[in-house]
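Step one of this worksheet: look at the structure below.
Only one protein chain is missing from this complex, and each of the others stays in its spot.
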Amino acid sequence: MQTQSDVKVFGFWVYLMTDLILFCVLFATYIVLCNNTFSGPSARQLFSMQEALTETLLLLVSSFTCSLGMLAVYRKRKVPALLWFLITFCLGVAFLVVELTEFSHFLAAGAGWTRSAFLSAFFTLVGTHGLHISVGLIWMLVALVHIGLRPFTAPSISRIFRMALFWHFLDLVWVFIFTVVYGMGHLQ
Amino acid sequence: MLKRLFIVVAIFIALLSIVLLICSDKTLLTHPLGIIARGELKLMTTNILLMLIIVVPTYIFLFFTAWKYRASNPSPRRKPPFPLKEPILWMIPAVIVVVMAVITYKATHALDPYKPLTAEAKPLKIQVVALDWKWLFIYPEQGIATLNFIQFPERTPVHLTLSADGSPMNSFWLPQLSGQIYAMSGMVTPLHIMADGPGIYSGRAAEINGAGFADMTFVAKSTSQEDFEAWVAEVKQAPLQLTDSAYNELVQRSQNNPVTFYSFVEENLFHRIVMKYAQ
Partner (left out) sequence: MPSNNFFGKLTSDALPHVWYTLGGTAFMVLLGAMVALFLTKTNRWSWLWKEWLTSTDPKKIGTMYMLFAALMFFRGMLDALMLWVQQALAAGGQGYLTADHFQQIFTSHGDIMVFFVTMGFFFGLMNWIVPLQIGARDLAYPFLNSLGLWLTVAGGILINLFFVIGGEFANTGWLAITPLSEREFNPGVGVDYLIWSLQLSGLGSLLAGINFLVTIIKKRAPGMTLMRMPLFTWTSLCAMVLIISAFPVLTATTFLLWLDRFFDMHFFVTGFGGNQMMYFNLIWMWGHPEVYILVIPAFGMFSEIVSTFSQKKVAGYVSLVCAAIAITLLSYMVWLHHFFTMGAGANVNAFFGIVTMVIAIPSGVQVFNWILTMYRGRVIFASPMYWFMGFISTFIVGGMAGILLATPPVDYQVHNSLFLVAHFHTMIIGVALFGIFAGTTYWFPKIFGFTLNERLGKRAFWFWLIGFYVSFVPLYLLGMMGATRRLDHYDAATGWQPLFITSCIGFFFIASGVITQIIQLVVSIKERKKHLDKTGDPWNARGLEWSTSSPPPFYNFALIPTVTSRDAFWQMKQKHSSPKRLYKDIHMPKNTPMGIYIAGAAFVFGFAIVWQILWLSLLAALCVIALIIKLSCNEETEYVLPAAKVAKMEKLRTHADAK
């Protein structure tokens, strides 16, 4: 017999698939437009593999700490759960800081989203991912508050699990961004 | 009784009108005057006939079944239905679709806008620019240009290359000679047409592009080779010239532009129009 929590998790997977399709559209758009630099800066000229690698590492580690937090939640241990999710949160914020710094460098160099179709596509794809990360961070904060103030029940554990799923999903999308955007851009 | 008679007569009149309309020469698609349009009509009728092979029996089966097995009819046999193998049901439309698919594949290649036409006469090149809300035609080899009007010799392949400027997506449609092709800024699309004989044809824009859409029509005329050359010579005497500045004025939005002839076109104008949007 399916519990309501199982049903909610299943539905959340379905939602994640729809979000993936949304990202697919942005990826497809990026791939079609990535060479349309309109005599402006190209991927090769702009992207720093160092920054991209840093961002990747930050997210990968944050996925790991997120899993550790989830394990603690299953064991119903508040303090480790709070600790690991707090670290995940900080790593996520660090990711956003690196990303926003990268964006501001581009803007200062005249490579904003209005310069060419390639840059519009870049900012939209990476920016949408960043927006999702921000939503994930807000969700994580709320989860931290709930973990701190309320007891663990089956529905609350399921809710935190869905948040973790969302976070891992965003990490997966980032791996694709790293490959398609930064990796292929570097190889141009 | 009278009601039934009225219904039968009404349906008969409706069907008759439809047939008459299809045959009337205002129905441009059934009166093709060019080789491509003829091919397209032939394909349409072939596919309709193929579909009717299944559709007519289906309609008969539908109305027969509904009438015979209506609950108020006590007489027909009502034994449990014999088991009809479901795969057979799938085969019936599949066979017709396969036949249509083969025909369609061949015809799509034969009637491809990209495919050049061959005839005894040497092909004529015309460049087409869709503007808001008029059509500019450039004859690169003759060095002339026209607005909302083209003329070409009969039984001569006409190779059109199309683009647009200052106008959103457009569609060029000359139904009696061929189907449409889109004309888009920054891009070049081809269309090959050939008229069977002399005639006057109407064309229009077929993709919505703003307030002047309905007025974006043009006239095409096919004549003998001599008449065509005489016309070119006449246009070469026209007072107006399509210099760059004249062109820049032309790009501005206007509707209902009258037919205009230009005796001179700036060098490589079409190429520069297309490249305007490139990186």
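Letters A and B name the chains as they come in the text, with residue numbers starting at 1 for each one.
The rule is simple: contacts are C-beta pairs under 8 Å (C-beta built on N, C-alpha and C of every residue); 3 or more make two chains touch, one makes a residue touch a chain.
This is a predicted model, so every value here is computed, not measured.
> May I ask you to name the displayed chains that the omitted chain touches in the full complex?
When the entire complex is considered, the left-out chain reaches A, B.
> Of the residues listed, B:S202, B:N248 or B:N268, which one is in contact with the missing chain?
B:S202
> In the whole complex, not just what's shown, which of B:T27, B:T118 or B:S224 touches the removed chain?
Per the contact definition at the top, the residue touching the missing chain is B:T27.
> Which listed residue (B:W173, B:F228 or B:F270) would be found touching the missing chain in the intact complex?
Going through B:W173, B:F228 or B:F270 one by one, B:W173 is the residue touching the chain not shown.
> On chain B, where is the contact patch with the chain that was removed from view?
Within chain B, the residues touching the omitted chain are 14, 18, 21-22, 24, 26-30, 37, 39-40, 43-44, 47-48, 51, 54-55, 58-59, 61-62, 65-66, 69-71, 76-81, 84, 86, 89-90, 92-94, 97, 100-101, 104-105, 107-115, 168-169, 171, 173, 175-176, 178-182, 184-187, 189-190, 202, 204-214, 217, 276-277, 279.
> Residue-wise, where is chain A in contact with the chain that is not depicted?
Contacting residues on chain A, toward the hidden partner: 2, 6-8, 10-11, 14-15, 17-19, 21-22, 25-26, 28-29, 32-33, 36-38, 113-118, 120-121, 123-124, 138, 142, 146, 153, 155-156, 159.
Criterion: only the chains that are shown with their structure count from here on.
> With centres defined as the mean C-alpha position, give me the chain A-chain B separation in Å.
Inter-chain centre distance comes to 49 Å.
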